[in-house]
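Have a look at this one before I ask anything.
Heads up, one of the protein chains got dropped from this complex, but the rest are sitting where they should.
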Amino acid sequence: MDKKRRNFLKIAGISTLAGLGATTGLGRLVGGAQSAVAATEEAATAEQGNAVKQNAGDTPCVNRYGMLIDVRKFREDLSLGERVVQACHQEHNVPNIPVKKDEIKWIWMTHYENAFPEQPHLYLDQTNVEFQLPILCNHCDNPPCVRVCPTKATFRDANGVVIMDFHRCIGCRFCMAACPYGSRSFNWSDPRPFLDDATMNKDFPTRTRGVVEKCNFCTERTRVGLQPACVEACGDTKAIVFGNLNDPDSEIRQMLKQHHTVQRNPSLGTFPSVFYIV
Amino acid sequence: MYNGGKIITGLVIFVLLVTIPVWYNRGTTARSAPELVMPTNAKSCVLPAEEMRAKHMQLLNVWRDEVVRTGDTTSIVVEGKAYPKSLQLNCMECHTSKVNFCDKCHDYSSVTPYCWDCHIAPVE
Partner (left out) sequence: MFEKALKGNNYYWMWLAFLGLIIAIGFVSYLRQYFYGLGITGMGRDVSWGLYIAQFTFLVGVAAGGVMLVLPYYIHNFRAFGRITILGEFLAIAALLMCVLFIFVDLGQPLRAFNVMLHPTPSSMLFWDMCVLLGYMFLNILCGWVILTAERKQVAPPKWIYLFVYISIPFAISIHTVTAMLYCGLPGRHFWLSAIIAPRFLASAFAAGPALIVVMALILKRVANFDAGKEAIDKMVTIIIYAAIANMFFLALEFFVGYYSQIPGHMHSLEYLFFGLEHHGHVYNNLVPFMWAFILLFLVGMALLCYPATRKGSDLWLGVGCASIFIAFWLDKGIGFVLAGFLPNPTNEITQYYPHLNELLIAAGVWAIGFFVLTILYKIAIGVEHEIEA
C-alpha cells in the first residue's frame, strides 16, 4: 500500500488503543471510588433492616424522607389547611407579600386540577371541585432542579431532602424553570419589610433578596428529632404523615401499603417523595 | 520646570488625596480602637480571642458548609463544653448585643458583612 495509507492506519490503530486503554483505566479508577462509596452506603442502610433498593435517583441516600398527605382529613376540617400553611410559614419566616407576582410560598392549598393538572378535570367529583389540598416541594428522588443548578446551591442531602444553600444561590432561577411542580419561590425583593418583627421566629434565619427558596422538609427540626411544622400542625389527625421511605417498618410505609395513593405528574420520571390519598 | 505651576499643584492635591486615611480622622474619636462589651456569662470562646479575631469568618464558613451541605451538626467540644455550630444559636447566646460587640469592630474597619440580611440580629 502507499505510504500515506500506511501512516493513516498506524495512527488510527495507536489512537484506538490509546483511547480504549485510557477509558478502561479511567473507568477502573472511577469505578473503584464508586464501589467504595456504595459499600459504605450499604453498610449504613443495612443497619436499618432490609434496605430497599433506590429507584432511578442519581444520588444514593441513606434515608429517604417522604410525606403522605391524606386529603380526606383536609376536607373534614376546613381550617386545617390554613393552620398547616401558617405553621410552616411562621416557623420559617416566610414573608407574606401582597403583590401576587412576588409571592413566596412553601406550602399552600390549591384545587385538584392545579395539583394534578395531568388528571382529567371534566366532570370532576363534587368533593374535588369544592375542596382544596396542600401542595409543596415533592423532594423528588430524581430532581430536575438539582440537575440544572449551576452552583450546586440546591442539592440532595443524605436523607433524600432537596435542600437550598442560600449562601451559594446566585439567583439565576434555573431551578424555578426546571421544577415541574411550581414549588419554588424567589425573593424578588428584601423579605424583611413583609415580616412582623414581633412574631418572627428568631431561631431560623430569613432569606435575603435574590435567592430561591422552598420547603426544606424542616431539616432543622428533623435533625433534633422533631416532626416537620406542617405535620405537627395536624396534631393527631394524621392528615400529614412524615417518615423514612427507605425503612419498610416505618409508619409511612405501612400506610402506603394500606391506602391507594397518587403522586403529582408521575410520568415525568421525577419520583416524588410526596404521596396523596385523594 | 515646564508647566511647573500646574504640576506642583497637581502633586500637592494628589498627595493630600492619597494620605486621607492618615489625616482625615485626626483628633476625633473615630481614630480610637473600638471598645467591645464582653459577655458576662462565659469566660472563654470556641477559639482564643486572637484566633477568633483573625478567623471568625472562616470558622463560620466552615461551620455553615458542614451544617447546611453535609448535614454534620455534631457539636464542637472545647474544654469539656459542647457548642453547636451556629451563629444565632451559639455565638449570639453569649455575644448578645450585635451593636455593642459585632458592630464596634466592623464599623471601625469599615466592614459590612451581610450576615444580618438573613440571620436575625437580636433586638437591641
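Each chain carries a letter (A and B) given by its place in the written order, and its residues are counted from 1.
Heads up, the rule we're going with is that a contact is a pair of C-beta atoms (placed from the backbone, for glycine too) under 8 Å apart; a residue touches a chain by one contact, two chains touch by 3 or more.
These numbers come from a predicted model, not from an experiment.
Asks: Just to confirm, in the complete assembly, which displayed chains does the hidden chain contact?
Replies: Taken over the complete structure, the missing chain's partners among displayed chains are A.
Asks: Considering the whole complex, which of A:G66, A:G81, A:P144 or A:P228 touches the chain not shown?
Replies: Answer from the full complex: A:P144 touches the omitted chain.
Asks: Who touches the missing chain here, A:N187, A:T206 or A:N246?
Replies: Considering the complete complex, A:N187 is the one touching the chain left out.
Asks: Which subunit A residues would touch the chain omitted from the figure, given the whole complex?
Replies: Residues 99-104, 110, 113-115, 117, 135, 144, 146-153, 168-174, 176-182, 185-190, 208-212, 265, 268-270 of subunit A touch the chain that is not shown.
Please note the rule applied: only the chains that are shown with their structure count from here on.
Asks: Between subunit A and subunit B, what's the gap in Å when you average each chain's C-alpha atoms?
Replies: Each chain's C-alpha centroid was found; their separation is 37 Å.
Asks: Subunit B touches which residues of subunit A in the complex?
Replies: 93, 155, 157-159, 163, 165-167, 190, 192, 197, 200, 202-203, 205-208, 219, 223
Asks: What part of subunit B is in contact with subunit A in the complex they form?
Replies: Those residues of subunit B that touch subunit A are 64, 68-69, 71, 73, 88-89, 114, 117-120, 122-123.
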